[in-house]
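Of the protein chains in this complex, one is absent; all others appear in place.
Up next is subunit A:
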Amino acid sequence: MNPQELFPLHILQRAGRRLLALTGLLAVLALVFGPPASAAVQAPHSATGKTYVIGTDTTFAPFEFRQGGELVGIDMDLLRAIAEKQGFKVEIQSLGFDAALQALQSDQVDGVIAGMSITDERRQVFDFSEPYFDSGVQMAVAETNTDISSYEDLKGKTVAVKRGSEGEAFAKSIAGKYGFTVKPLDQSATMYDDVKAGNSVAVFDDYPVLAYGIAQNNGLKAVTEKERGSSYGFAVNKGNNPELVQAFNTGLAELKASGEYQQILDKYLAAPESAGKSTFWELLTQSLPALLKGLVLTLFATGLSIVIALILGVGFGFLKVSRRVWLRGIATAYVAIFRGTPLLVQAFFFYFGLPQLTGRPMDVLTAGVLTLSLNAGAYMTEIVRGGVQSVDPGQMEASRSLGLGYFKSMQKVVIPQAVKIMTPSFINQFVITLKDSSLLAVIGFAELTYQGQQIYASNFRTGETLLIVAALYFVVITVLIKLSNILDKRFNK
């Protein structure tokens, strides 16, 4: 699921206050399992006047993607135009492709429009509208490249494709014949960067995706005609909402007849001359709302994780200086496991692995915070152990000799001194955890880096977008370090 939808700002703020009250992770869990999707509306005879919940993908430019926080794209524009023509309302939920299909099957949404190819398999579980878009694979090369204009020119070269796409299937089917190598990559933006960097000479991608990228000045040009491919359709659950499919088909026919259909397509797919490259300043103002939203989530997840990590660190840290061997053993094992494995592996494990073992799905915020706090907790444990052990043992002895108990002595004599020693390391760990939170982008956690990736996935301005993202991290971290140092000076004089 797309976490952007689940965690609008006000929920974060509410959760933030609970964090102060230290109800921590549990509160977040409760919030996460909170929002239910609306139930399906029972089929009336006409769609007019009804409101339908429609599921879609998170980012699949040019069909659906965010621009200034708003969901736009061919799918979105078509759907809204049809709804207006046919007099029904739509409530769009950006769930992600797989989640949208699951939601449709369980009637949590009434329809799905997500650049979905009409296939025989899908026909068995869904009812499709008339095709609203004909896709197909097309080849593109770098704008400056004049050597390659046909499949024949690819001999001995490498081409980039998107893993699991029709482009990959097509490229592989002709690779033998034309003698080129196929290199699968995960994202469109990465493929285009690969071609521009010269690592691959050409890319095979879905024609609309490619056309949109070229329209956005991604630095490529199409050099072949598109191969005949699949058609996209709007879907409802089998047997449900027939009037909605009916209305969609009627509306689509009207849009085609009036020319509006072509206008919408051109808006996203027309040649670059019409689009014109926006300035860096425009990019900044357009991307900032989404990036700031990501930054808030980054700070929230980091803050929450650090608090939990601190509790873990103090708990395990004291186990580590305990006199009982088995207590020390528990803490040592914890630290060894979480310091001895990569954070990325931990994130994958909590998000994908653990739910498969327990049968209980875990949302991305919980998995993200769990990963960060357990990981940082291991380092905190070592910081606490080091801090406590660096306090002169004579301090403990003097306190015990006065008749104060072990825990009183820790509390009044050892810990205040240890905290002073540990503070710089705490600040350091805080900054590390903040930066580590960017790794959670890989599980779709909508923090700052993820938001950046979403933006350059639709505008292809990788370098500039990443510069803005980096600058945001830099500013926030610098400010945080300054603040921490001021606090440190004030309390640990």
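Here is the rule we go by: a contact is a pair of C-beta atoms (placed from the backbone, for glycine too) under 8 Å apart; a residue touches a chain by one contact, two chains touch by 3 or more; residues count from 1.
Convention: contacts and distances are computed from a predicted model.
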Which of "Disulfide reductase", "Peptide ABC transporter ATP-binding protein", "4Fe-4S dicluster domain-containing protein" or "Cytochrome c domain-containing protein" matches, in UniProt, the chain that is not displayed: "Peptide ABC transporter ATP-binding protein"
Residue among A:322, A:395, A:428 or A:484 touching the omitted chain: A:395
From A:139, A:312, A:388 or A:413, residue that would touch the chain that is not displayed: A:413
Residues in subunit A touching the chain absent from view: 392, 394-395, 397-405, 408, 412-413, 416-417, 420
